[in-house]
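Take a look at the structure below.
Only one protein chain is missing; all other protein chains are in place.
We just call them A, B and C in the order they show up, numbering each chain from 1.
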Amino acid sequence: MSNPRTSILKLRRRTFLAGAAASLVLAGRSFADAPVRGGTVVALAHPGEPNVLTSAVVQTGQVQSVSSKIFDGLITFGDNFEIKPELATKWTTSEDGKELRFDLRPGVRWHDGTPFTSADVKFTFESVWMKIHPRARATFAAVDVVETPDPLTVVFKLRNPSGVILGALNGLESTILPKHLYENTDIQTNPYNIKPVGTGPFRFKEWVRGDRIVLERNPDYWDAGKPYLDQVIYRVIPDATARYAAFESGAVQYGTLTPISLSDLGLAQKSDTLDVDFHGYEWLASAIVADFNVRRPPFNDVRVRRAVAHAIDLKAFVRVTTRGLAKPGTSPVLSTQTKFYAGEGLPEYTFDRAVADQLLDEAGYPKKPDGTRFATTIDWLPFGETFQRFAEFARQAFKAVGIEATIRNQDLPQFFRRVYSENDFDFTISHRAGLGDPQIGIDRVIWSKAILKDIPWSNGSGYSSPEMDKLIEAAHVAPNEDKRVELYKQIQVLAQRDIPTFTLAENKQFTVSSKKLRGLGTGSISVYDSLKDAWLEA
Amino acid sequence: MTTDSERDELPTDISIRVPNIVLRIFRSWRKFPLSLHIGLLILLFQLAVALLANTLYPQDPFELVGMPFMAPGEDPLFPLGTDILGRDIAAGVVHGSRVSLLVGFAATLIATIVGTTIGLVSGYFGGWVDHALMRLTELFQVIPHFLFAIILVSIMGADLSNIILAIGLTSWSMVARLARAETLALRELDFVKISVVMGGGHLRAILTHVLPNALPPVIVSASILTALAVLTEAGLAFFGMSDSNHVSWGSMIGASRDALLTAPYMTLIPGAAIVVAVMGFSLIGDGLGQILRRGHRI
Amino acid sequence: MTIEPVLRVRNLAIAVPGDRHPVDAVCGVDLDVAKGETLAIVGESGCGKSLTALALAGLLPDGVRISGGTVEILGHDVAGKSEHAWRALRGDRISMIFQDPMSALNPVLTIGDQIVEAIRAHRPIGKREVFSEGVELLHRVKLQTPHEYMAAYPHQLSGGMRQRVLIAMAIANRPDILIADEPTTALDATVQADILSLLDELKRETGMALVLITHDLSLVSRWADRIMVMYAGKAVEARKAKSLLGEASHPYTRALLAARPQRRPDTGQRPRLAEIRGRVPSPQEKGDGCSFANRCDFVMSRCRAISPQAVHVSDGRVWCHAVDEQQARHSGALA
Partner (left out) sequence: MGARIAQMVPTLFLLLLAAFTLLHLAPGDAAQVLAGESGGGDTTYLANLRSRFGLDQPIYVQFMLYARNVLSGDLGFSFRNNMNVVDLIGARLLPTLLLTGSAMAVAVAFGMTAGALAAAHAGKWQDRLISGIALLIYATPGFLLGIGLMILFGVTLPWLPIGGFVASQGIDSGFEYALSVAKHLVLPVVTLGALYAAIYTRFTRGAMLEIYVQDHVRTARAKGLAASRIILRHVMRNASLPLITVIGLQAGSLLSGAILVETVFAWPGLGRLAFEAVQQRDYNLLAGLVLTTGTLVVLINLCVDLLYAVLDPRVTLR
């Protein structure tokens, strides 16, 4: 096992140095930690090629990765979800919490030279977010009207105070489009979706389908002197082994969203030329979850659900299936969302097969002579092989307590159809993004009003509890943030008690980059860093 | 020439010709081409392994029995090492032989039955039936088979029977063409015509006269199809289309291929099993083909 | 024999692959063919006559080889010669034409190409010359409009025409020996005579020796000077044509002559020699005795035990115990 590793490593170093020397055109001498202007970074388009290049239209990870270099948001996140200015230099909330006012940065121009104004924000809010965004109608439910008293001021008038709006106005969740290019057009088929015009540090140059997306330095960027890099090129590498080989050989220097397989992570961490970074995923943080179909037996019985929770050894689960990377789950709210996470006081499900057996007996599923209790199915989210492994682990755990599970393999469209349209499943292994705020991330899976036919990531379990609904609806109109946090802690406890969705583990994603690539962002959302501070070491 | 003289002899009694071939094959085991010997040996070995799987490894091959990522030889308990989840690779390979062979045989059976039926009917009846069936055959020939299989598995879901069905349904066109060509040649022979005139009916004529004679080349192509089916199963697994409820060599590769750099043995061991199996079936096909050609010459 | 033969074969044996080890499919064959002479080798299918013919031209198939005896062409033994040495002889000193003219020409090359390469394989001459020589050859084998034939492909020609082309190729380098293996079997009856008379004419013109392999005794009667009858890989009777046809000694020859079929009036084709009961034994089946014993009407106990030796008769030799006995009695009576 160690032989191939060392041999590859030794060779790789030489390769990378040679490649870097040949390919990097450096302007001027480099100093230890002073940013150097120039150079091209080849980044990985992952988990696949984007279909458009603006996250105003499509919000997949691969779109957001590229879009974040081209588009700024009104605000952005620093560490610990600290909100920082971007296109807005300043924001103020009125006393009653019903007015949110933004001062826009002066002198910002779109990549085509047109000035960026409050009209662009208002237009995008009305014609894009509220029309075609998957979540904006829920997020901005409290917004009554957006006003633009002058070109550099935007005012959100609210029906009631809402804690979720400000953070959602980051450039990924709420991407602003240029009004002059989108007004009176079909937003979704607008040609600028694939040759975007933004205000960000990099502007679109070319897109060779299936091969590369080339972004070049925006010389008129408002943050003078930035960015440092001349070009960012996104390449698509579908095969996992090939992706690692690309990092090894220096062909690719930057990849986010777990760009290499977990098996290769160890190689990357030991590498002399690669950095692995787990930060910047706080906003995106996701959990590996098991959803029960509570509409029908056997999982309509909470005892059966709890039995399953006791039957799966989460410590072994994360050790074996994620190579110890993930953390056993304790709550639907991720522990990284420190503000909302309930911590102590949450019902715990320790790994104990005896308890599981007992619960199953009580629920009326005794062991039959052949040692089985009942048969069920496991559907797993086809987001790569890891989820299949989760399912295979779960099946063996089920088997140990007498539950015979058949794993159903299907592709993504079939999975969505089965779980969210037909609700024809028993148990799924899936994932759930935290999306920064439980109101966006968690409500949708435990609120009865989120039982929506056809909608992926909605309340597929069919869990409906008046007690839960009351808590959720109270949180939506909480007069202040403390009250909202308190309510979400109660929600977690209840969710964990009823356990319609069982959080198996807190997933950990990571970024792989060349050690030569410096100045990468560090904020809670830096997985989608704009690279404006990034530079290449000589 | 010799073939003429053989044809001349056909009308007397055709139905005993096939048993004759079978007899001849068994009688002349020693005269088999080397390739057939090796191929059959490989196949027999694999069949034996498949049959003995439960005896050799009575435990569920999916059971997480050890530490993940143990290299072959690291622990005498797991001579071929353990996989990403800590499953015994040796047990997987042994149990996997069942499913891989099953996929190979079953998909081939489907392709052969569909292909032969279409080929026979098309060649025997001719006219618009032939025309329509040949357009259909062309359709299946024109779509890239693997893409077609991917589409079918996507639609039906990746469980074992669907994978078999998809492979079978996308690979029959070659058989249909072969069977049709043989049938066209046979149809014109007197004994087939006589059989129909004598009131035997078309079905009877097809089954008793045409089918047995069209069969030998179909059997040769079947062994090639089996080899291809095993490879296709692995290819589908590479794209994540395998059934997690049945361990097969393809599914083992699918499960381990992202660890190829760290633990190449996880992929290479089932890969080697596939290579050996495919070589076995190809050798059998080669050997049978040689016998068939030789049979025509003697 | 007054003239030194151009082809002289002694005790030729040819081995073919058997079940366990090679077996001799032909053995003990002696031949002498002189310049300008026509020798016919006659026998049923499988008697070894074609193998003998192929051996004379060094064209035995893979796995089949000369296992004994000598083959002298123009006084040089070539039996064990390398393929390279054979190549220089073939098409030059010794030529051969085959049974099926339909398949003996390469279907994707023009007649001209194939004739020209036959000439150039042995004589490096210029393009124009070689072409006109090709035309001349086609003319000699009596193909009208030879220029057109030069550009034609084999499939555009009838069987008889193709055989003429093959003959043209065979005589391109004025060989000393021409071996014709069943040259007319695959052709229409009317064409058969034309081809044979063409061969006879060419033989007279060039003085080459002609070895005619056939199963058809009636053909032989007209064209051959001498005849050798083969059975199961051995010569059974070898005599001048006239005496063989007149007073055949071997029971097999007599049976062949008796079975000599009449042409079917409708098609003009001759049926095969189906009238002799039984079949030719395969090389493996041969025992110690006379190979013909099983089918012979005059079989004696000795026939099954001992292989007969050559008996000299008028104008040739016969291999038969019965003839031997007869002769012995006859000579005994004389003494």
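FYI, a residue touches a chain if its C-beta (ideal position, glycine included) is under 8 Å from a C-beta of that chain, and two chains touch if they have at least 3 such contacts.
Everything numeric in this text was worked out from a predicted model, so none of it was measured.
Undergrad: Which chains here would be touched by the one that got left out?
TA: Taken over the complete structure, the missing chain's partners among displayed chains are A, B, C.
Undergrad: Who touches the missing chain here, C:40, C:78 or C:118?
TA: Answer from the full complex: C:118 touches the omitted chain.
Undergrad: Considering the whole complex, which of B:73, B:144 or B:201 touches the chain not shown?
TA: Here the residue in touch with the unshown chain is B:144.
Undergrad: Among B:97, B:154 or B:245, choose the residue that contacts the chain missing from this document, as touch is defined above.
TA: In the full complex, the listed residue that touches the missing chain is B:154.
Undergrad: Of the listed residues A:349, A:365 or A:416, which contacts the missing chain in the full complex?
TA: Considering all chains, including the one not shown, the answer is A:416.
Undergrad: I need the residue numbers on chain C that touch the omitted chain, in ascending order.
TA: 57, 59, 61-62, 83, 86-92, 95-98, 100, 103-109, 117-118, 121-122, 153, 155, 166, 169-170
Undergrad: Touching the missing chain, which residues of chain A?
TA: Listed in rising order, the touching residues are 7-8, 11-12, 15, 22-23, 40, 42, 48-49, 51-52, 57-61, 131-135, 137-138, 188-189, 191, 193-194, 208-212, 231, 233, 235-239, 241-242, 245-246, 248-249, 251, 410-418, 420-421, 433, 435, 444, 452-458.
Undergrad: List the chain B residues touching the unshown chain?
TA: Residues in contact with the chain left out: 135-136, 138-139, 141-147, 150-152, 154-155, 174, 227, 231, 234-235, 238-239, 253, 257, 260-261, 267-268, 271, 274-279, 282-283, 286, 289, 293.
Here, only the chains that are shown with their structure count from here on.
Undergrad: Averaging the CA atoms per chain, pick out the one whose centre lands closest to the mean of every protein CA shown.
TA: Minimum centroid-to-centroid distance belongs to B.
Undergrad: Out of every possible chain pairing, name the one holding the most C-beta contact pairs.
TA: A-B
Undergrad: Measuring centre to centre with CA averages, how many angstrom lie between chain A and chain C?
TA: 89
Undergrad: In angstrom, rounded to a whole number, how far apart do the mean CA points of chain B and chain C lie?
TA: The answer is 49 Å.
Undergrad: Provide the list of chain A residues touching at least two other chains, using ranges where the numbers run on.
TA: Within chain A, no residue contacts more than one other chain.
Undergrad: In the complex, go through chain A and note every residue touching chain B.
TA: Against chain B, chain A makes touches at 1, 4-5, 8, 240-241, 244-245, 261-264, 266-267, 320-321, 323, 382, 384-385, 388-389, 391-393, 395-396, 399, 406-411, 413-414.
Undergrad: Write out the stretch or stretches of chain B touching chain A in their complex.
TA: Its residues touching chain A are 60, 62-64, 68-69, 71, 84-86, 154, 157-159, 240-245, 254-255, 257-264.
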